[in-house]
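The structure under discussion is supplied below as structure tokens; questions concerning it will follow.
Each chain you see keeps its place in the complex, though not every chain is here.
Note that the chains are named A and B in the order they appear, and that numbering of residues resets to 1 at the start of each chain.
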Amino acid sequence: MSHNTFGHLFRVTTFGESHGVAIGCVVDGCPPQLALTVEEIQRDLDRRRPGQSRFTTQRQEADQVKILSGVMETASGQVTTGAPIALLIENTDQRSKDYSEIKDKFRPGHADFTYEAKYGLRDYRGGGRSSARETATRVAAGAIARKIVPGVTVRGALVQMGPHRIDREKWDWNEIARNPFFCPDKDKAAFFESYLDGIRKSGSSIGAVIEVVAEGVPAGLGAPIYAKLDGDLAAALMSINAVKGVEIGAGFGAAELSGEDNADEMRSSSSNMGNNGPVFLSNHAGGILGGISTGQPVVARFAVKPTSSILSPRKTVDRNGADTDIFTKGRHDPCVGIRAVPVGEAMVACVLADHFLRHRGQVGPR
Amino acid sequence: MSHNTFGHLFRVTTFGESHGVAIGCVVDGCPPQLALTVEEIQRDLDRRRPGQSRFTTQRQEADQVKILSGVMETASGQVTTGAPIALLIENTDQRSKDYSEIKDKFRPGHADFTYEAKYGLRDYRGGGRSSARETATRVAAGAIARKIVPGVTVRGALVQMGPHRIDREKWDWNEIARNPFFCPDKDKAAFFESYLDGIRKSGSSIGAVIEVVAEGVPAGLGAPIYAKLDGDLAAALMSINAVKGVEIGAGFGAAELSGEDNADEMRSSSSNMGNNGPVFLSNHAGGILGGISTGQPVVARFAVKPTSSILSPRKTVDRNGADTDIFTKGRHDPCVGIRAVPVGEAMVACVLADHFLRHRGQVGPR
């Protein structure tokens, strides 16, 4: 069971609410003797941190992470021991505010009604457990996960905002760090600046599509049928707040293709195949066939809906079932998809780490 | 861990290869005292059975299921006992054939290379474990799952074939059983007949999109963060052979929407809210918010790639890494998406059954 845990051999359990004392996670199953410093984790957290531009929530959180367990100093620096690694991030900006507006009303598009329907009560302070704040702990866990599969690089990019898609011909990974959108298309990033400003100023919000690419994934990761690599990626990405769709490789586009166009042909690699497998002449598969990695880049995309916290009044009901209107005040992200980029990377890194360990266990060294 | 098992309280473990002795599954965790006959399971299996029209593989399989355990006769008929229910389907048409073409060559778009990369060998007879034949056992398990959540109806439909989408205004569930495509749009079904005939005769294949709708799902099913109802649906649907994308409700379309357009507003229901929750004025959420069901219909779609078994020669490599061409002979489905409809229904039914039991355990009767 895994309500607040994901993974099998590499397992992450998260805890904490938006406006509680602290959030954190326990990373269990990390192999021993991996070099790990708090700075490496902080670096990833800083990429997700709110309040870094006018395009994300103005909540100010330092998101300073502490390692509580699972590492020790050795002659060659701080390393993992094989024991569970607990990470803690204290909440500092839970802004004391008036909750009367949302305490008894269900915000449309949020999990207010469903948490109440499930549990009979809900933590209304900042969304409680359903807040995207929880994703900070995923990014922290992902920083550890990145170290597990030798040679893997996991990078994400915003490839669509509203109806506007990037020009794939202009894809430049170096651009990602140069704009506040993690956008790999320089021109589109410039456009998004004014586009999103308009949305922000009008108090509205907009959806986005994120693409995560993992390069250097060895062939053979994944497992048959119900532990497919793409099945686990789908669950992991769909578990991110506000995600409504996931696709691998050609994705929904594959529905429009013929077998000739879709199936990726192969040619022998110049080097020996044993190491690298064949050269694929295309990658509609997104690096996964039959649930198992092909050795090509793993490519996953996910759709993030617009945040439902907007500044215009909305029809809803209160806890007593009476009709009312609700008016969301306070800080919000005009495009929550932006900060989902490092979260998506983290989830992909965690899934790959887990499958790397599982594959090593199940099939082992030859 | 769950290589060949899915679910938690309602758990299904499947086994068997395309051309082996038999396929089957073990359904564990089914509550006791549910009426269950072999005919009910057979009825669902017959909907998926190959060879029923010229648009699916001509393999002839009776797909006769046997119940090996977990039920007993009582005064009120045959019921489940709470013990694991084992189901067995013998393979009858494993057509003795010449495997020399595919034994040492990797079919593009199939799991041939990846199984070999993972395991160092593969069962090349009809695809072995990676064959869609395994999905018959899912349909059998799904027939049991359908009985668990009181009042739930799970139905699927083919909503797109190649670039051709159905007209949603013409959606009629009664049409599903009247054409060989599970298509709810009568006119489009007529079109698909000639369209797919052309593809079939040319030895090509085409992708499709399937939509599954579950009505009568009570509010409150699902669980936070890593056991979200949509996360589990995404994993379950992505685990179906050839699926490359999954979306819930507005799905990828949500990326193009503003917060005003996307968030589903609420109004009080005329009856008491306790039972049914509010009336939602739209269903972009696809019946799920924060990973938990809203009480609206749960709507999931998945994209099925075109089968890679086509009649034109394709570039590939052999097991020794040498370049070669491969030419797939034999039976195939011109649109594997068609038979994925009952499989998709079964997966959704299984996920709902599992979450119903988990919710009952976790939150329980008030």
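By our rule, contacts are C-beta pairs under 8 Å (C-beta built on N, C-alpha and C of every residue); 3 or more make two chains touch, one makes a residue touch a chain.
Note that the structure is a prediction, hence the values are computed from the model and not measured.
Undergrad: Give the total number of copies in the whole complex, keeping in mind that only 2 of the identical chains are shown in place.
TA: Copy number for the complete assembly, per this file: 4.
What we mean here is this: only the chains that are shown with their structure count from here on.
Undergrad: Measuring from the mean C-alpha position of chain A to the mean C-alpha position of chain B, what distance in angstrom results?
TA: So the centroids are 26 Å from each other.
Undergrad: Would you pull the chain B residues touching chain A in the complex into a rising list?
TA: 1-6, 8, 14, 106, 108-111, 113-115, 117-120, 129-130, 134, 160-163, 199, 204-209, 219-228, 230-239, 241, 244-269, 272-274, 277-278, 281, 284-286, 288-295, 303-310, 312, 314-317, 320-323, 337, 358-359, 362-363, 366
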